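Note that one protein chain of the assembly has been removed; the remaining protein chains are unaltered in position.
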Amino acid sequence: MSKPLVFPALEQFVAATAGRNMTKAAYVAVTSGVIMMLLLTVDPAYEAAHRWVDAVLWACLNFFVFEWAVRLRHAYYAERLWGYALSGRGLVDAVAATAVPIALVLGANPKTAWLLGVFWMFKVVPGIPGLRQLRRVLVLESGPLLSVLVIFLMVLFVASVVVHYLERDAQPVAFGSVPATLWWAVATLTTTGYGDVVPITPLGRLVAAFVMICGLGVFGLWTGILATGFAAETRRDNFLKTWESVSKVPFFAALGPSAIADVTHMLRTMDLPARTMIIKKGKAGDSMYFIADGEVEVDLPGKKVRLGEGAFFGEMALLGNNMRSANVTTTRVSRLLVLDLVDFRLLMARHPDLAETIDAEAKRRALENK
Amino acid sequence: MSKPLVFPALEQFVAATAGRNMTKAAYVAVTSGVIMMLLLTVDPAYEAAHRWVDAVLWACLNFFVFEWAVRLRHAYYAERLWGYALSGRGLVDAVAATAVPIALVLGANPKTAWLLGVFWMFKVVPGIPGLRQLRRVLVLESGPLLSVLVIFLMVLFVASVVVHYLERDAQPVAFGSVPATLWWAVATLTTTGYGDVVPITPLGRLVAAFVMICGLGVFGLWTGILATGFAAETRRDNFLKTWESVSKVPFFAALGPSAIADVTHMLRTMDLPARTMIIKKGKAGDSMYFIADGEVEVDLPGKKVRLGEGAFFGEMALLGNNMRSANVTTTRVSRLLVLDLVDFRLLMARHPDLAETIDAEAKRRALENK
Amino acid sequence: MSKPLVFPALEQFVAATAGRNMTKAAYVAVTSGVIMMLLLTVDPAYEAAHRWVDAVLWACLNFFVFEWAVRLRHAYYAERLWGYALSGRGLVDAVAATAVPIALVLGANPKTAWLLGVFWMFKVVPGIPGLRQLRRVLVLESGPLLSVLVIFLMVLFVASVVVHYLERDAQPVAFGSVPATLWWAVATLTTTGYGDVVPITPLGRLVAAFVMICGLGVFGLWTGILATGFAAETRRDNFLKTWESVSKVPFFAALGPSAIADVTHMLRTMDLPARTMIIKKGKAGDSMYFIADGEVEVDLPGKKVRLGEGAFFGEMALLGNNMRSANVTTTRVSRLLVLDLVDFRLLMARHPDLAETIDAEAKRRALENK
Partner (left out) sequence: MSKPLVFPALEQFVAATAGRNMTKAAYVAVTSGVIMMLLLTVDPAYEAAHRWVDAVLWACLNFFVFEWAVRLRHAYYAERLWGYALSGRGLVDAVAATAVPIALVLGANPKTAWLLGVFWMFKVVPGIPGLRQLRRVLVLESGPLLSVLVIFLMVLFVASVVVHYLERDAQPVAFGSVPATLWWAVATLTTTGYGDVVPITPLGRLVAAFVMICGLGVFGLWTGILATGFAAETRRDNFLKTWESVSKVPFFAALGPSAIADVTHMLRTMDLPARTMIIKKGKAGDSMYFIADGEVEVDLPGKKVRLGEGAFFGEMALLGNNMRSANVTTTRVSRLLVLDLVDFRLLMARHPDLAETIDAEAKRRALENK
């Protein structure tokens, strides 16, 4: 089933949003839409410029409706209409496109209806770089995190009951019921401490002091768990990303699988946009680079040399000469593998054949550049 | 000494609570009991529905009394009455069953007596998954944690004395005695900062600023210690759980003990309820699974294959094909061992024989499915 | 130069305080002294019981003066008078003994003079278990910690100047000068947030929001640094303590130095007072113990067996039987080396000879106990 090209430019534009990141237009729409939604609620600003505010809001809404429609159509022709419509992405698109119109149709005050524009922000979520990593940490550590949450809730409830009992006669309004006291307890246990409601009896204050210290403890546990999970996840993530690239670099191809695992632990992946300066002449440097993907340009005196996939550069800095001798810039989007001095030494020690290759190439280049 | 089966259904019901987790009925009783206890203290709510509130509270209390009675009887016939009655569990059950009635008998105001229902919450404690781990961390790191607590107390007392001295003339009510000043100090050192009492002299504020910065330091130390302890404990816990399962998988049986320890470090245990989808067709995947316990169903085109203990699946994702080719679902409660891509590579490098087995099986399956 | 025994009982009493920990009497004196100092400042309490408060305070002071005098005398006869007097300990003792009397002699109001009794608390410092470890972490990580402190101060000053500029016309009292604004800034940057002074202009609030977020960042850096330092220090500390003990256990004597380093990493040192139950019959267990120092009593059915230095126990739990079969209690202060199940498996794999020894002994014991 082929798809008729009604609006080729638009198709192309929307097709670009099918990947993980949003189009620039979508970012602009989300940002300006949310800002206008904020201004709408500020009476003097809205009175002064209500035409502009309304115009931008409607433009943004139309953009999102249109985006959703095109995506639905795209998914329909790709025979996965429901797959898209019920995915997280599809639901976010649907809510962004329909929430405000539905509220308006149901007769809500426009100022209230447009508040639903805050859902537009969720369209940004898939574009956040480290989100997947964050989610994995939360999932893997969910056991201990839940325990801390339960402890948190228990301290909260017990403290509320006790302080309600101690303070209800002294302050019948603020501490007259347990739910009212919970408001005080949550502000205290999270160490927010509004101070709008505060115990005044000596015993109530003693319990409050204990609650605050528990707050510190809960905080510490929470952070400790997340730090642990993060450390493990970062290691894992970096290995995965690097492994894939290492196997594409011919330089490492001669190594056995165990040596490749070893090398992978030493390298770090770096994704760079086009026209980024990687090495600046005259700066101190302590790492060398392998090109896993893309191309760089070395700005030697008198000529420019281009290095492609599988090549390496910056090795001089690791072989005694700490000052970079030429600018190196990417010519297009590139993925580099970075080898720090620390790990270069280890690599040299464990895989002397690699060391020789690098050394020979360095000498050849030095000779050539003279 | 055998036990007469008076209420077989009830026996059975309560026997189910003898394990680590509570019955669902108990969760319902705790939740609804605590909510009703909250409502009891809210005068308008209680006036509107006092019959319902009272009824639920009495029902919950009766449930806990009954649960305790049956457990005592059970323990008596198992000849460990005191062992149960004096254990943490037994005491929690006893307090939950008797606290409110005793308060009522002693003539307390019913609204006050029912507040003791907050103790019902503690019945949830044994069911919290990561609690044992939390406790081990607190015990192992108790030395440094205590040090930080003592430092905390010292800063608290010294700051209180100094600020009392500096502020007592300016604010005789709030800072007129050291105990009164302690209230300010604890709210400040925990960075809660109610703001109900605040130093106003320049020197008092200087000391207060120092106390706040100390608060940050105490926080940092606290968290640092807990993070360290948690990292060690998580590693240990995971190893223990996995070790047990690894030794049951025939696939790893041929390995020597040192290789098993090695493999154990690479695997992660995952407990799943029945009818849980582990692999979703068409999703990207980067881990394979060994079945330590239970059974899964692979939903191949045209037929359904069941895999039991000792089998593995999901290996395709690690052998070049990143897209999952079939849904896999558990048929009953199962324990799986997860091997991530990272560790799969290491395993391949260190134990090439395992790699060959997996490879051969993968080829056989691919052939069969064609 | 020998020392005349004027007060042998007192000498003995004070000599006991020469070690790292305080005597129990000193703990009592510090605690009761500080509590009385607190009560002294509470007018109603002091009026009701001024005789008692004064009596306890003078008694505590006399105790500290006497302690200091005896220690000075002791140091004099040991020919290290100045070594003691100028050490941290000696200075703390001197301040505790002389601060209050000097203040009284100089004509200070007694209520003010006794406030100096807060210095008594510092006598507790050398007895805190993990303090040395804390100090090492702070010293080793002082570089990054100082950097964070400088960043903190910079944000503080720049924010104060900017907010002073923005708010001075709107709130001339609270933000009229930079030092006054610093008070607001420190309460905000530490996320204490008293709320006694708060910016009200839109721009002032924008800067304040930025300061709060910086506060989170400073917090995070601080904690991250401390957590890192703590992890390294804990590893080091544990290794040192354990190494010493391992070399004293004959069981490990046959191992070469590299294997001992290996084993040391697996063991954990545990210091226990006399009459502490280590293993409770019927509980699940997952670790075995080596006695580095001291003695334990195994409460077997019908007889009690004592095990001394170099012996091990609890190995059954690691050899298949998870339920502890006897109570084990220390008979005197003992140092045990704990081997967790995790590490037991690794040890078995790497040092099969040790495994055999443990296995043989376990069988011998099982036979004997039948």
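Order as written gives the chain letters A, B and C; numbering starts at 1 within each chain.
Here, contacts are C-beta pairs under 8 Å (C-beta built on N, C-alpha and C of every residue); 3 or more make two chains touch, one makes a residue touch a chain.
These numbers come from a predicted model, not from an experiment.
Remark: the omitted chain is touched by one listed residue; of C:Thr41, C:Gln133, C:Gln171 or C:Thr188 this is C:Thr188.
Between the chain not shown and the residues A:Leu81, A:Met121, A:Leu206 or A:Leu307, the one that touches is A:Met121. Residue-wise, the contact with the chain that is not shown comes from C:Gly215, picked out of C:Gly117, C:Gly215 or C:Gly294. Residues of chain A that touch the chain left out of the display are 34, 37-38, 41-43, 112, 115, 118, 121-122, 124-125, 128-131, 133-134, 137, 152, 179, 182-183, 186-187, 190-196, 218-219, 222-223, 225-231, 234, 286, 340-342, 345-346, 348-350. Residues of chain C in touch with the missing chain: 143-148, 150-151, 154, 157-158, 161, 164-165, 176-180, 182, 188, 191-195, 198, 202, 205, 209, 212-213, 215-217, 219-221, 223-225, 227-228, 231, 236, 239-240, 243, 256-258, 260-261, 264. Contact residues of chain B toward the unshown chain are 191-195, 223-224, 227.
Note that in this section only the chains that are shown with their structure count from here on.
For the two copies, chain A and chain C, the CA superposition rotation is 180 degrees, given to the nearest 5.
Among the remaining chains, C is positioned farthest from chain A, on the basis of C-alpha centroids.
In terms of their C-alpha centroids, the spacing between chain A and chain B amounts to 28 Å.
Looking at chain C, one finds that residues 191-195, 223, 227 touch two or more other chains.
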